[in-house]
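Here the complex is missing a single protein chain, while all its other protein chains stay put.
In this document, chain identifiers A and B correspond to the written order of the chains, with residue numbering beginning at 1 in each.
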Amino acid sequence: MNYIGLSKRSVPFVASVAALLLLGLGLKLLGRSPWSVYSGLFAGSLGSRFAIAETLVATIPIIFCALATAVPRWAGLISVGAEGALYAGAVGATYAALQFSHWPSVALVPSMLLLAACAGAVWAAVPALLRVFLGINETIVTLLGNYVAVLLVEYLVHGVWQDPASYSWPQSAAFVASAELPRWPGTRVHLGLAVAILAALLLWVLRSRTVLGLRLEITGSNPTAANYAGYPVRKYQLLVMVVGGILAAMAGWGQVAAIEGRLRSALSPGYGYSGFLVAWMARHHPLGILGFSLLLAAMLTGSDNLQLRQQLPAAMVNIFQGILLFCLLGAEYIADRQTTKMQVAHRGHEEEVPQ
Amino acid sequence: MNYSRRFLLKRGLVGFALALALGGCSKPEPTSAAKPADGKLKVGFVTVGPASDWGYNYAHNQGRLYLEARMANEATTSIVENIPESAELERVLEKMIADGTKLIFPTSYGYLDPALRVAARHPDVIFAHCGGFKSASNLMTYFSYIHEPMYLSGMAAGRMTKTNKLGFVAAHPIPQVLRNINAFTLGARSVNPKATVNVVWTNNWYDPPTEAEAAKGLIKLGADVLTMHQDSPLTVVQTAESAGVFSVGYHADLHQFAPKGWLTGAMWDWGELYVRIAQSVKDGTWKTEQYRAGMDGGAVKIAPFGPAVPAEVQKEIRAMEEKIVKREFVPFQGPVKDRDGKERLARGQQPDFEWMEKMDWFVEGVVGTITKK
Partner (left out) sequence: MTDTWTPLLVAAFAGAVRGGTPILYAALGETLAQRAGVLNLGLEGVMLVGALASVVVSYYTGQLFLALIAALLAGAVFGSLHALFALRLRANQVVSGLALLVLGNGITAYLGIPYVGKKITSLPPVKLAGLSEIPFLGPVLFQQDFLVYASYPLVLLIAWLLYRTRFGLEIRAAGEDPETADASGAHVLFVRSVAVIVGGACAGIGGAYLSLVYAQGWIENMTAGRGLISVGLVIFARWDPVRAMWGAYLFGLAWALKLLLQTTGLQVSPYLLGMAPYLLLLVVLIPVGVRYRQGNGGAPTALGKA
């Protein structure tokens, strides 16, 4: 009894339209004009060259953090540790920037990247080892780690790394000019964007075109089968966690090296958690992550306009995200039910063969 | 649920398309709100927390409202709240400038770096940063030595305590906060040499549950007067009131929240200073400076006394207030020693800007943690 044609591929679109309508209705009931809210969001995120550039700037850490959530998920692990690994990466990059400040840019920039990656790997290795060898739930350990990471940065910027030139203000010394990342002229869009997109593409190839990708997916979806097949499950779990840590550390690297120019404790307005959200919205697919990261970043940067011009709080964006997620789930349910019915009707004719 | 690769690829593209479509069909921005009314100066404020916090941000917003009332025909104001102390600020400032804002008050200490960067890009826009230690040709800094009324509040606390234990809930060990703790302690011990000040760091400017727990712990350990340096004084004042102990406020007058236990407090009054800055920008006479003043400048004062403070204590404090306003006395004047006995300011010396902004030690009488570098 279902006459609404809703295919699986149209789910995100239908859900987004439904979410826009629902929120619009809510705004109308509150006596606001949905149109001016939406046009304000658009103008603030994609309505000008500056706005687009700023949206891309916010997209970079979200892509990294979403990938950092997605990769562990491939092997069945739920990590919420992107925020912590972001801070760890920032610490690694800062260490390099402060220690090797006399190096030329060609050596300094890669060394910051490398040390950020190492810090992220080490940070993520803790929950990974605890999970693999002691069976301790990785979700809770990564969660606890997030709080510790921020405190660690606060400890550093209030202590050993405090900039003597900033009086006693808690921040590291400003990085030398040669530590700065190349940018798109006239904007804050930096090299990190290229690295993020490259990482997403590589991971997409890994997941869809390689044996390792397939094995990881089997490990994630059916650990028993993976064990039977003789896959090194523990090694895989370690690998995905560490790769996730490195990816999130890249976000921290970009923030200190290109955006802040020094280490401070207010480094991330919750990019790690935004990334988690994006990863689950995109069902952990690297290319889906690119799209949803852009969407989320656009909403975050656009929300300033709501405050500036509509006297609406930035919280509006969270409400929209929540409604959007529920709409996604609702639309998926409708699409699923239809698929099931079709499968029942034409047994054996599945819509598409899963890879 | 299994999704095919092709489906997911599409999903990603749809996401991209959606981001574009969100407004791809939208009309150009209505510009009425963005354009300043003819000839009026557009003044913008950015705060790190909500303006309704009864604290730091509330005080700045009160200054803004005062400015708007006094210069109704010459200026309009806007405020953006809850902007973190990070490079996020750059984007917000750029958008305010795009909207025609010509004078901007980034009111939080940690806004300095991004504000300086934006200021360098927009020489035609004037910035007034609260608390900064670096200025630029179009960025002035301003601050008022609120530790002076804090010293006076310390006197009230020293007089009223029975346990000789005063509690101080504080956010971060930075000079601004340390000056308040030290001045409060000096004030308390000037009238009650037995008084000690117990400091608990919350590691956060704004974390009411932790502030409340710190306050409750201090009360359990015998503190009978509490004060704080947090973005909002509300939690500690209310916690003290419900536990039946005295409180000394900070940032704003909160006596209505503690009808029994309120003593007094140190508070801001930014209005006149903001009008002065806006007026000079309007007149074209504005020059960059590092404005610093104490109670003589008028931007900091002591809050009204609560009913618990006896008349003679009020008189004593008012007398000292007069001396401070006339600059016959300041809380830190040589000799000043830290709690390890090291001399920080020689006899007869007056503290300068640098000395004030670099404080990283406690005076004698403070019990609490301070890490040495």
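Observations, loosely collected:
The rule is short, and it goes like this: contacts are C-beta pairs under 8 Å (C-beta built on N, C-alpha and C of every residue); 3 or more make two chains touch, one makes a residue touch a chain.
The structure presented is a predicted model; accordingly, all values stated were derived computationally and were not measured.
The omitted chain makes contact with just one of the residues A:A107, A:A229 or A:A315: A:A315. For the chain missing from the display, the contacting residue among B:G298, B:G334 or B:G368 is B:G368, taking the whole complex into account. When the missing chain is restored to the complex, the residue among A:L25, A:A107 or A:L151 that touches it is A:L151. Only one residue from A:S7, A:N137 or A:N222 touches the chain missing from this view: A:N137.
Listed for chain A, the residues touching the missing chain in the whole complex are 78, 80, 130, 134-137, 139-141, 143-145, 147-148, 151-152, 154-155, 158-159, 276-277, 280-281, 313, 315-323, 325-326, 328-330, 332-333, 336.
Listed for chain B, the residues touching the missing chain in the whole complex are 50, 52-54, 58, 82, 173, 198-203, 206-210, 212-214, 216-218, 220-222, 232, 234-235, 238-239, 242-243, 256-257, 367-372.
One rule holds in what follows: only the chains that are shown with their structure count from here on.
The distance from the centre of chain A to the centre of chain B, with each centre set as the mean of the Cα atoms, comes to 34 Å. The touching residues of chain A, when paired with chain B in their complex, are 8-13, 16, 20, 35-36, 38-48, 50, 54, 57, 151, 154, 158-160, 162, 166-171, 188, 208, 221, 255, 259-262, 264, 266-269, 282-283, 285, 287-292, 294-295, 298, 301, 304-305, 307-309, 313-314, 336, 352-355. Those residues of chain B that touch chain A in the shared complex are 1-20, 22-24, 26-27, 29-30, 33-34, 78, 80-82, 84-88, 90-92, 94-96, 98-99, 109-110, 112-113, 133, 172-175, 203, 354, 357-360, 371, 373.
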